[in-house]
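Input: one structure, supplied below.
One protein chain omitted, others in place.
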Amino acid sequence: MVWRVLLTVVVVIGSAFGAFYAWAWNSEIPPTNAPATLFDPGIVAKGAQLAAVGNCGICHTQAGAKPYAGGFPVQTPFGTIYGTNITPDPDTGIGSWSETAFRRALHEGVDRTGNHLYPAFPYDHFTHATDSDIGALYAFLMTREPVAKANRAPAVPFPLNVRLFAAGWKLLFLHKGQIPPDASKSAEWNRGAYLAESLGHCGACHTPRNVLGGEKRDGQFAGGQSEGWLAPALNAASPAPVSWTAEQVYAYLRNGFAKQHGLAAGPMQPVVRNLKKASDADLRAIATYVASFAGLQNDADREQETQKALDFARSRDSKVPMPPSGAITTSTRADAKPGRTNNDSAAPSGAVIFVGACASCHHSGGELPVSRPIELGLSTPVNAPDPAALLRIVLDGIHPSSGERGPIMPGFSRALTDPQITALVSHVRSQFSRQPAWPNIAAALTKVRQNKEPATEAP
Amino acid sequence: MNAMPPLTRRLLLTTGGALVVSFALLPKLAALAQNVPKLPGDLDKTPMLDSWIAIDAQGRITVFAGKAELGQGIKTALIQCAAEEIEVDPAGITLITADTERTPNEGYTAGSHSMQDCGTAILNAAAQVRGILIELAATRLNLPAEQLKATQGTVVANDGRSVRYGELLTGQDLHRPAQPTSPLKDPKNFVVIGKPMQRVDIPGKLTGKPAYVQDMRPNGMLQARVVRPPSYGARLTQLDAGAVESMPGVVKVVRDGSFLAVAAQGEFQAIDAMEALSALAKWEQGPVLPEQATIYDTIRQLPSNDSTILDKGTPGQQGAHTMRATYHRPYQLHGSIGPSCALAIFEADKLTVWTHSQGVYPLRNALADMLHMPQQQVHCIHVEGSGCYGHNAADDVAADAALIARALPGRPIRVQWMREDEHGWEPFGPAMISQAAASLDADGKLIDWQYDVWSNTHSTRPEGPAGNLLAARYLAQPFAQPAPKPIPQPEGGGDRNAIPIYTVPNARVISHFIPQMPLRVSALRALGAYHNVFSIESFMDELAHAAGADPVEFRLRHLDDSRAHDVVTMAAKEFGWQPDAKLPRGHGRGFAFARYKNLAAYCALALELEVEHETGAVKLGRIVVAVDSGQAVNHDGIRNQIEGAIVQSASWTLYEEVTFGRDGITSRDWSSFPMMRFPAAPESIEVHVIDRPGEKFLGTGEAGQGPAAAAIANAIADATGARLRELPLTAARIKAAIGI
Partner (left out) sequence: MTVLNVNGQQHRIDVDPRTPLLYVLRNELKLNAAKFGCGLGQCGACTVLVDHEPVFSCILPISVLEGRYIRTVEGLGSEGRPGPVQSAFIEEQAAQCGYCIPGMMMRAQGLLEHNASPSDAQIRDAMAPNLCRCGTQMRILRAVRRAAKAMMADAGTIQETAK
């Protein structure tokens, strides 16, 4: 009896595995030689715009190396996966992939030879892309410069490195098929929904993930993580003091800057750079869709909230008046309040640091012609639920790419000590935000410093 | 290393030679100018030898130059010229530069004129002084001059007797006019000129010695900052400065009309007070600026004064190929790394200003006009500042300092502009437009050339009237800005280098001078030559392409000047230029050549670069240059200038453009006006100097600007097939031009 039960269990498990294996098994699609000349320039152009919306270039380009030739380290909780070479090089890139193979990769997360791809490649989004869009993307990629650059093996520990695990992941999180249009919404909204949810894969960063790394379906745009940065919530949970409008989202995506919110930093910087090649209409559509998740949808409410936020921000965004020389010494804590988190009593007060280190840019100087950042009170990181993003910016600063116009903020990672950064960030929070103080900035700082990802690979 | 000038007037007045010099500085008498041949260089303007060279009883030699060190290394080269011809060790020479009470008036240190005008003057004056010394020694030793030789500060006779220079001269021996010809040494015997000599100013600058006007801090000095209006022409309508006057360290808020400044004990206190003042001040906005998006159309529609600066043969010939092209250049910044700075003191009815102005005499006159003072009561002394690259805010900040000093007599006032002031208020290099048309015959020879250039003035430098000083226009009794004037040919302003150096039988060049200035503009290094050489040398490549010719060979085909041939050939050879070179995908090479102003240094360069197809980003590779500056006094100085010109021009060419909205200038710092950073600098620059011993000095400082721009554009076209004609050649524009 026992044996029979055991045998049954083994058979059931065995056949389940067999069935799973059979399901998970994919055949190789034979190699092809796709001649670049066959592509319609109009299709290639459409593919270029879709590649911009999809930001393919970010994960498939190593810093300082050839575009689309792979090597970018994508950090996941499960290990580091390196973006692959998607140039048409036949040996190291996707030059031998047919359009069918390419489509299968995007729709099903399976490479040409039949291997399951890790979901760091967001096929849970791309699966919604139309065949014709994927065809255009294919045409665009196949007309790029072929670059011979071998792919780097993922640094994923056993047993996660067994590719079959990816198949299991798909069972849970890959929901194939197109997104049904919402007839109650405008055509622009539906276009935005399609772009944002498929190629745009906004949720890959802005939607929280569960322990298995799948996006939480009930938490769409509720905020996630990217490369050690906070990808802020875009829905009602957004920490932005001013509720986003479609116009503001559009300005942000188009120019990397929205007056009421600030500028794109961290991993959003290259996204905005890529989106320069996206069409205005597509960006407006995405903006309309994304803004429809924002907390306030009523114009009057929003106007009132915006005004309140602006009034507060402006009331706080001024330099602390200069006391007589020598009146403040490093042992005096100008901004000391009971309950303030600052473990190091020897640290100068955050207010003192702020004036010397930050105020030359972050101050309101009347009509002083400074190309000044927004009021800190409007900043999302300053108002975020935890200090990680603000700490990250204080440590690393913000740097435009070579020769490009764009805000420069120097990093203070090496200039200020940890207690000083803690005091400064605590001051910024209490001075510029209506949100409660962050409870443990020092611990968050330690964590952010540990999370420091190398911007480029060591040579 | 220049020591900081003494501050007290007593010290200034007691320094030896001041009286002699002031007498020596009398302008050349009109009578002298009649029927007298032209004297070499600026001796023609200041002929007295003792205006240039003084030798005291101890034999110590002081050389006076009206040109100033701007970082171009002129001090070193001038000392070399003097040392060579006077026959002394360069270390024994003290050089005094640009001081309205001590040195000749040589106008501005600008236009690559310093070696041509001042170097030539000093070289000849020194040779003539040596001649005088030998004559005096001949009398003293009762020997014919032929038996005497000057060496190491001594005149030595064949018989072994010798007299030191200091013993030979009495009071007025050098107080005589220079002669048209000088007993110049044979270049074969040069021991200083053309020989390696390190820059005299570098060690001090690199070890923290006070080297700049920014570093002056006399006792009692106050730090001042100016609150500039929010935009051009804005007027200060309301200000209650009481709160600022009681801020710590604040000594005085100075207001005169819409000129607003604050002086404080500490520098950070002054900055803090400036920001507080700025927050309190209410302004009435000035006239709106034109739309940036259509600025070139706006400029073209402004009235212009047109002059035909070349009319040769019968322009309008049709050939086998006719080509046309239009080129644009935006407003661009000088962008000194150190914002402009000046120190002034107003004492006993006299104003003394330490300034990094390019022209202490013209500045003195303009300050005197602004303050309604006699010119003799204003003393301007040049002290180095951060590199200026033309007319930046140096004169403006001197005017600021003068106004504040007048309000606080007896206190030395130091004013430094903030970064935002410098970016927003300096006079920019003007936006320009050019149109070129040319025809080739069936053999690929140019038979027709027509070129039009539209530009504002390239000089609103202060001269006599105060209106070109920024602050003067905002006073309660404002000074009007003087009507702008074009700089005439052959040097030209907007039309500098607009006349092609190439041989074309039929040609017409028209310069369209536009008096009305939408943005504040003035001289930026190379003036119109930057744009015109960019245009002409881009066009030459387009023509070479049409003629099926190699660009280097095509240029040589149309060059008659043998020295031009030499630099073009040398640059091509050292680069390894092959007419049919096959380059990897995305790589390109470009060539360009110009003779600055068609009368100064020759410069040819070849470079290679790579364009990233997906982004349009340019990576500069190897750059090889050949330059002919005539007699090369300091080879490394020439190389340093050319390397600098190329890197600076590459930054202008690839990235730089002043931005503005209707309400004012919006490029106010290095984030809104990016320039080249180290990772984008070229892989290498190799400069080959063609030395021409005995030939005239040819100004070099600006020679690289135009060729660098054109060579980059030509290499981009070679790499991508896309011809860009609007500066800057940004990655976005390149990407847009090359398509998907």
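Things to note:
Letters A and B mark the chains in the order given here, with residues in each chain numbered from 1 onward.
As a convention for this text, a contact is a pair of C-beta atoms (placed from the backbone, for glycine too) under 8 Å apart; a residue touches a chain by one contact, two chains touch by 3 or more.
Just so it is clear, the structure is predicted and the values come from calculations on it, not from any experiment.
Although it is not drawn here, the omitted chain touches the following shown chains in the complete assembly: A, B. Residue-wise, the contact with the chain that is not shown comes from B:Ser684, picked out of B:Gln58, B:Thr308 or B:Ser684. The chain that is not drawn here is touched, among residues A:Gly18, A:Gly356 or A:Pro439, by A:Gly356. Set against the missing chain, the residues B:Leu206, B:Ala293, B:Ala348 or B:Ala483 yield one that touches it, B:Leu206.
Between the chain not shown and the residues B:Met418, B:Ala471, B:Val504 or B:Leu519, the one that touches is B:Met418. One chain of the complex is left out; on chain A, the residues touching it are 322-323, 325-330, 348, 352-353, 355-358, 360-361, 397, 408-410, 414-417, 420, 459. In the full complex, chain B touches the omitted chain through residues 1, 70-73, 198-199, 201-212, 214-215, 217, 223, 248, 266-269, 271, 335-339, 384-387, 389, 416, 418-419, 636, 640-641, 643-649, 651, 669-671, 675-679, 681-682, 684-685.
Note that only the chains that are shown with their structure count from here on.
Chain A and chain B have CA centres that are 48 Å apart. Those residues of chain B that touch chain A in the shared complex are 227-228, 230, 247-249, 266, 269, 272, 274-275, 278-281, 283, 420-421, 424, 585-586, 612-615, 617, 654-655, 659, 664-674, 676-677, 679-680, 730-732, 740.
The part of chain A that touches chain B in the complex is made up of residues 41, 44-45, 48, 57, 66-68, 140, 143-145, 276, 319, 322-325, 363-371, 400, 402-408.
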